[in-house]
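With one protein chain held back, the other chains of the complex are shown just where they sit.
== subunit A ==
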């Protein structure tokens, strides 16, 4: 009844129970914080070029490079349980052969970014100088909502997009969409909402105007459009 083992077991059991209850309480406080994200995205310059998926490939595909401007305010998404938010801009388009052009069945990310909370800055995979600067930018702050404000002018995309068919030129009904994913310290992950949920509002804006990709850029042998071959595995 009062052996050392039972005592140790009781302490451990109590400890884990407290830990999980505390975790659950922290996770549930997410629902109390209102979320009012907003974003405006505009297409700037688009180029479609032919290239190869990697250096040794003989397959030629069309790659679209979409420059865009983004003005977003995700500051309300940060609270004490926010570890990071992942923001991305994706291009969506319907299947060219489809009769209903409003159903966008294809989607590809063209740009993304990780915005950490000051509490998780040390986990970022960045150089020592950038790290020092990042940590200094939020000195003394445990939450820094100002990081949720994004202003990009004529931003070059991080990823050039392609389609399995290899054809993208003169593609019509393309849209840019802004999305986010909130990563908590503990609890449930949440994404861009489709419907309003109590305190959490649907993103304001976040969709560009419909646009059309231009015709293939004619130029004698473009060498610089090759996709990077250096790949890093998990």
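Annotations
Throughout what follows, contacts are C-beta pairs under 8 Å (C-beta built on N, C-alpha and C of every residue); 3 or more make two chains touch, one makes a residue touch a chain; residues count from 1.
By definition in this document, contacts and distances are computed from a predicted model.
The protein name that UniProt records for the chain not on display, among "tRNA-guanosine(34) queuine transglycosylase", "Uu.00g096080.m01.CDS01", "Signal peptidase complex catalytic subunit SEC11" or "Two-component response regulator", is "Signal peptidase complex catalytic subunit SEC11". The residue from A:33, A:143 or A:163 that touches the chain not shown here is A:163.
For the chain missing from the display, the contacting residue among A:37, A:148, A:184 or A:206 is A:184, taking the whole complex into account.
Considering A:47, A:76, A:124 or A:193, the position touching the chain not shown turns out to be A:124 (whole complex). Those residues of subunit A that touch the chain absent from the view are 1, 3, 5-6, 9, 23, 53, 83-84, 86, 88, 90, 95, 105-109, 112, 114, 116, 120, 123-125, 159, 161, 163-164, 179, 181, 183-189, 191-192, 194, 228, 230-234.
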